[in-house]
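One protein chain omitted, others in place.
Then we have chain A:
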């Protein structure tokens, strides 16, 4: 356990001192290293530009042997993020069966931001949004921009 706290501490330090582009990281509660709050700016040039998305990153007790859980607390129209109150993003390295203990949180955040820049419709959780992304890109972009303005423009 102490070991795990040490590692998480190191990772937190890394994420606050040299945060990934467009991210600010803090603890939800200073006494709990397992819950991180991340404000992620929509990548420039993407349909999410101008949005500020609040994410909750939860580390399991047996981190790093289980993956962190990433939730978008700000509503976002995206094929890889569940369109519910949880806003879960669970793909690639975040999957329990693909997670590797040497993976790091900073890379999780980079991946999440990368997905805002370029959604991955082939590995979607919201299949209807993925369909729209593939077949009706304009309609998808419009809704995504509207949602960004509506839900993610405030701080």
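Note that in this section a residue touches a chain if its C-beta (ideal position, glycine included) is under 8 Å from a C-beta of that chain, and two chains touch if they have at least 3 such contacts; residues count from 1.
One rule holds in what follows: contacts and distances are computed from a predicted model.
For the omitted chain of this complex, the UniProt record lists the protein as "ubiquitinyl hydrolase 1", which is one of "MED27 polymerase", "Translin", "ubiquitinyl hydrolase 1" or "Sedlin".
Only one residue in the set A:21, A:35, A:66 or A:149 touches the chain that does not appear here, and it is A:66. Which of A:56, A:90 or A:111 touches the hidden chain is settled by the complete complex: it is A:90. Remark: the omitted chain is touched by one listed residue; of A:13, A:32 or A:128 this is A:128.
In the full complex, chain A touches the hidden chain at residues 1, 3-4, 6-7, 62, 64-67, 90, 95-102, 104, 125, 127-128, 131.
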